[in-house]
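Note that one protein chain of the assembly has been removed; the remaining protein chains are unaltered in position.
And then chain A:
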Amino acid sequence: MSQRQVLQVFEQYQKARTQFVQMVAELATRPQNIETLQNAGEPGARTRVASRALSPRRLRPAALPVELLGSRSVGTGVRKSIHSFQRVFGGQAERVKLPDACGRCALSLFPSSLHTGVMSLLRTLLLDVVPTIQQTAALALGRLANYNDDLAEAVVKCDILPQLVYSLAEQNRFYKKAAAFVLRAVGKHSPQLAQAIVDCGALDTLVICLEDFDPGVKEAAAWALRYIARHNAELSQAVVDAGAVPLLVLCIQEPEIALKRIAASALSDIAKHSPELAQTVVDAGAVAHLAQMILNPDAKLKHQILSALSQVSKHSVDLAEMVVEAEIFPVVLTCLKDKDEYVKKNASTLIREIAKHTPELSQLVVNAGGVAAVIDCIGSCKGNTRLPGIMMLGYVAAHSENLAMAVIISKGVPQLSVCLSEEPEDHIKAAAAWALGQIGRHTPEHARAVAVTNTLPVLLSLYMSTESSEDLQVKSKKAIKNILQKCTYLPALEPFLYDAPPNILKHVVGQFSKVLPHDSKARRLFVTSGGLKKVQEIKAEPGSLLQEYINSINSCYPEEIVRYYSPGYSDTLLQRVDSYQPLNN
């Protein structure tokens, strides 16, 4: 009989441990419990809790934890589980009543330099004999570390990581998944924490996990690697040096969609930092597989694949050419019609990154009909989703005038002017203004195409408005200047005479002075629309460029008309009347 009693004690202990760890794991899913979990089990827990003023009423100190329990029913579960655990482990029934005493005895049994409450408890449970408890403890740790970076730092400081890494190599797949989850949760917050993970040698074990048979383990390991590689180039290089990239490429070919997603996002985060890393990814043969999967109907997968391809192609011409050789056109254009906003955004980002390098690549995009697709995509989106498309049009038009003409005949200019006037955000407006400037600056034909859509007054108003950001003002000024220098479409220039600031007025008048001497109809129109009058009213310093332009305009007209329209002519006439002596008195 006594043997049974002894065994019963052990069973109780195991049950208590299991219950504790399961409750903690469950509670850690909700953020409001995590604070309580953090502070539970500490010797100064009561006073700490009182200082947090959870309940406004003043209470006897001994009753405070009970009050806590009453105010949050969930906290009850926390306390209870911790109490029961401590009770059993303390092995003495009398001490159950006082939580702090139990806490003290518990803590005295777990010597750790940092009493971070539940962390230290979970740390010892990680080395438990029973595998289920280990796994659940790891899961609970992961959820805690996921919540905020203080807890993640606490995980690192409590030396939990080396234990995790050590046992990762030899445990079953559930433990591996949970441990990879912890590493991911710790690594995602900041580069220092990710560096700590790398320093304790976790990368090799994670790479070993990538070779596991179970897709869940592979997914967890790939996710952890992704979060580590995301921060900066050195960490990405460390991940690549551990040999992760070929395995990730293998993971992409697996049938499970979740695994494909994570592997694609990991490759994307590795490749985004520098051209060498992108080259490593390409050398592992990722581009062909990624390009094949563009046709997959899953929206999140497409989003990650397009992001990966755009990160690879953004660094240099060779990489962009390699991506293009994988025959993504015209399949990528179908992604521009997808329902999901992120897929559209990433697809237009990819096309932008390819088109921006050289005129040949832009030509390729134009020949494949990419410009029309991008313009339609811009029309169907709102906000930040439009931005890559707008920039793509600007890049294409900037390379050469033929490409700019191609953009114009694809009806890009009306769309861009709509963006310019509709969008509330300044950076999108600035991008649209820049793109319009790139289109219109090549030849008078181009400038005419831009001016016909009545965008120039909008640009002018953006430049003059005090609410626009500096970037927007600078870009719109440059765009106006570039377009005006080539614009010969006079009806669009006339409004500028009236409300333009002097530095722009100079260019406008200069353009008039270039066009008017050769075109009689334009001269007539200029007079009848009141332009000549306005020009006379402009005050310019003699000898300046503006005065020269005015003079050249005046020389196009006979003197009487010029005098007629000069300001104060009526006064001079009246003066002459006054001073005129009739011949016969």
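The definition used in the following text is that a residue touches a chain if its C-beta (ideal position, glycine included) is under 8 Å from a C-beta of that chain, and two chains touch if they have at least 3 such contacts; residues count from 1.
The working rule: contacts and distances are computed from a predicted model.
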Undisplayed chain, where the name is taken from the UniProt record, one of "Spermatosis associated 17", "ER membrane protein complex subunit 3", "Ribosome biogenesis regulatory protein" or "Sodium/potassium-transporting ATPase subunit beta-2": "Spermatosis associated 17"
Identified contact with the non-displayed chain, of A:S410, A:Q536 or A:N554: A:S410
Candidate in contact with the missing chain, chosen from A:P330, A:G530 or A:P558: A:P330
Given A:V343, A:A372 or A:L516, the one touching the chain that is not displayed: A:A372
Sole contact to the chain not displayed, among A:R4, A:K339 or A:K521: A:K339
Missing-partner contacts on chain A, residue numbers: 330, 333-334, 336-337, 339, 366-373, 376, 402, 405-406, 409-410
